[in-house]
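First comes the structure, then the notes that go with it.
With one protein chain removed, the remaining protein chains of the complex are shown where they sit.
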Amino acid sequence: MKYVLLALIGLFVAMYAYAVSTIEVLGDPDRTTVVWATDPNPARTKQVGIFEELNPDLEGLVDKSDATKLIVRCATGTGPDVVDIYDVFSLATFAEAGILMDLTPFADSLGFGLDDTYAPLREGLSYEGKQYRFPCNVHANAIIYNTKILDDHGAPLPQPDWTWEDFIESALAVRNNPSKSGEEHIPFANWNSEWVFRDLLIGHGGDFFTADGLHSRLGEEVSVQAIELFRDMALKHDIMPTSAEAKSLSSQGGWGSGGIAWFFNQQAAYIHIGRWAIVQVPVYLKRNPDLVENLAAVALPRVPGHPSRGIVGTRAAGINAKTKNPEAAKRFLQYLASRDYGALIAADGDALPPNPELARTGEDLVNEHITDPAFHQPFIDAVDNGVTIKMSPFIEAQLVQRWALEAVEQVENGADPRTAITRVADEIDDRIRQNLRRRSALQAKYEQVTGKAYNDDWWKEKVAAH
Amino acid sequence: MKLPFDNTSTRIRFVALGLLGFMLAMPFIWMVGASFKSRAEIEAGGIHIVPEEAHAENYPVLFGQQPEPVTGEKLELKFGRWFFNSIFIAFANTLIQVLTSALAAFAFARLEWRGRDSVFLLYLATMMIPGLTLMIPNFQVMVWLGFLNTYHGLIIPASFSAFGTFLLRQFMLGIPKAMDEAAYIDGASKWQTFTDVILPLARPGLIALALITFIFQYQQFFWPLIMLNDQQFFPLPVGLLELDSTYGQQTELIMAAATITVTPLVVLFVIFQKFLVRGIQLGGVKG
Partner (left out) sequence: MSERPARRWDANWPAAAVFLAPNFIGFLCFTLFPVLLSFAMAFHYWTLRPHEKASFVGLRNFTDVLGVRALDEPHYGVLALYMLCVAALIAGLIGALLSNVHQWRGTRTGGALICLTGAAMVFGALGGSAEHHTGVFAFWFNQGTQGIFFGGILALICGVAIVGREDAEWDFGIGLGPGLLIALAVFGFWSLGGPMWAAYEPRDARFWYYFYNTLFLMMGLPLAVTGALGLALLLNHDLPLGPWRHRAPGALVCAGLALLCIVLGFGLGWENIGLFAGLIWLFAALGFLFNIVTFRTIFYLPQFTSGVAVYILWKSLYRPETGPVNMGLEAGFNAIGLALVPPSWLAEIAWAKPAILVMGMWIFIGGQNMLLYLAALSNVPQELLDASLVDGASRWQRFRHVTWPQLAPTTFFITVVSVIGGLQGGFEQARVMTQGGPAGSTTALSYYIYNKMFQDLDMGYAAAISWVLFAFIFVATALNWRFGRDQEVD
């Protein structure tokens, strides 16, 4: 028995030694490393490669681990140096959590300030007046469609100034008309219901919050109309699969899947997406040699009485407040603002480059796969006409995003849209009130924003005023 | 030939057992079958158990030896490392837990000292606390100690368990005191009594505890999930999740990974059945 025990302990020591000795400490000891937390898109390797060429003393490492744990990692000091922030919700959450470095003091002088990128995007890069991130790419959604499928079903092609009714009409034709080739197609490959809903909201003239951030606008009539349109497309007209169906249907896999795969496999007629989708094209060309000829893009349909408008968003990089290499991180952001990086983005098709001068017209964005400038132009227009959603400092952005997603999922599952969205609006308002009651910092902010002294019944005046 | 099924109830039992066994085993068989299918077969639909051709290449793909079929690149996920991690962490936890529990159980079962029963009561009381309640503050402790994202964070906190002490104490109480006294008469010290008398007699309990602990630690998901960020430290459950999030559409890969994860457990069970069964029946159930 003693020998068994000794053998086991010996085995343990051996395993421990092996485990510890084979721990990979990423990075070259001779160079300063910049760890960049981003998505697992294979293009990152090339982007980092050029960064290293331009900065030989620096090394870039891509960290693809789970984005949901980023806050905890940064807060506990084990986070990356540069962090990709995908939307304004995350920006607000990260900024509130105190894990981002404020870029305002040096951003302009170093070349990645607010003026160095698209005008509509500016508010989306800042939170509470401070800039926290700079774009890696800029996207606004347009509609890409497959001319062959539309022709196959005799569906009307989109016109530049079209409305949602035109869109639905065309999609219904794809669903109902028999196709000449005998194949069936999905009218509208919805790959992200949240984004569809948000663009609908903005397109109707709605938003998440009032300008002062004290009240949610999700309960307004335009908001209800937006979500009702969404419900109609998913359930009444049945032109768009629900997000759950999208996630669970089998697909080709690879980077991006579900709705994107259907569309690029020429199984769907329309998709609502940004220019970054065309990064996929080479992968699908193998199976669909005629893919590029059949693709065309057009601006989002508009709501009657409103111009075509959607959200201009960005995957933007911020710097971890607790980074050990602040200078190296800043140089990375400078690289993002540079022409070398921008040219790479434009050529790859990874949405729009951060530098507006590299994307003035469709000509600038022509790349090796899609050579028609008219394809790229709608995306530039979408960015120029886009709007960023603003978060309120009085409520946790995570909750807003989560609750809105729940409402969308409930509506997809048959709940009444008006009830679902007004309930979210009420919950948000409740939460704002609760936060104001509890946190004196927010009360000070209230006074700053409204110019009035804070009291616990402030919201009753508001309700009366509505 | 005389068939033994002359008894209706036996026939019914046999059929019932056969059907039930079949239903319970089906998902596993499907899993193994799916792991040998090709990409196209998976897309067509999964009702066929036996693949048309055995595509064993899913396994090398998993371990990064061959490029995976869709993107044509090798997997960057370190599946082999995950496997090693699972075994290593479970083994380390089991070793430390069994040793410390055996020592402590001896102190509770055989030595008499003031406060013994109160301290034991304290152990029992904390056994009632659900694991979830403990993991939250333990995470904070790990943050303070700087053990996040390390092997130490996975091994050290999990190695101490009141359950092990409880189980082994039960075993040791069952060993007749006459053995101890014989040793005492022969001039043995307490340590010698422990190693030469008690431990060998408690061997079934030790093995049962070791098995139960190993299996439990091997299956641990929540704790490594919150502790680890870096892929190279992942044990298999967390690694499987990571694999699923990136390659989730490629069912054949995922099923191959699941098969590999499940196999050690099946092997352990088949070999050590008797010990496990007895251990569970004696010690009640662990978590």
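Residue numbering begins at 1 within each chain, and the chains themselves are lettered A and B in the order written.
Heads up, the rule we're going with is that a residue touches a chain if its C-beta (ideal position, glycine included) is under 8 Å from a C-beta of that chain, and two chains touch if they have at least 3 such contacts.
Quick caveat, the model's predicted, so the values are computed rather than measured.
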Exercise. In the full complex, which of B:Leu154, B:Val197 or B:Leu240 touches the chain missing from this view?
Worked result: B:Leu240
Problem set entry | Among B:Ala54, B:Leu121, B:Ala182 or B:Val266, residue touching the chain not depicted | B:Val266
Seminar exercise, completed: Logged for chain B, residues touching the omitted partner chain are 1-4, 7, 10, 13-14, 16-25, 27-31, 34, 42-50, 99-101, 103-104, 106-108, 111-114, 116, 119, 122-123, 126, 128-134, 136-141, 143, 156-157, 159-160, 162, 165, 177, 184, 190, 194, 215, 219, 221-222, 225-226, 236-238, 240-241, 244, 251, 254-255, 257-258, 261-262, 265-266, 269-270, 273, 277, 280-281, 284-285, 287
Problem set entry | chain A residues that touch the omitted chain in the full complex | 68-69, 71-72, 75-76, 96-99, 242, 244-245, 247-250, 321-322, 396, 398-399, 406, 409-410, 412-414
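Methods note: only the chains that are shown with their structure count from here on.
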Exercise. Which residues of chain A touch chain B in their complex?
Worked result: 1-2, 8-9, 11-12, 15-16, 18-20, 23-24, 40, 42, 65-66, 69, 73, 76, 78, 250-255, 257, 283
Seminar exercise, completed: The answer for chain B against chain A in the complex is residues 42-43, 70-71, 73, 84-85, 87-88, 91-92, 95, 143, 148-149, 151, 195, 199-200, 203, 229-232, 242, 245-247, 249-251
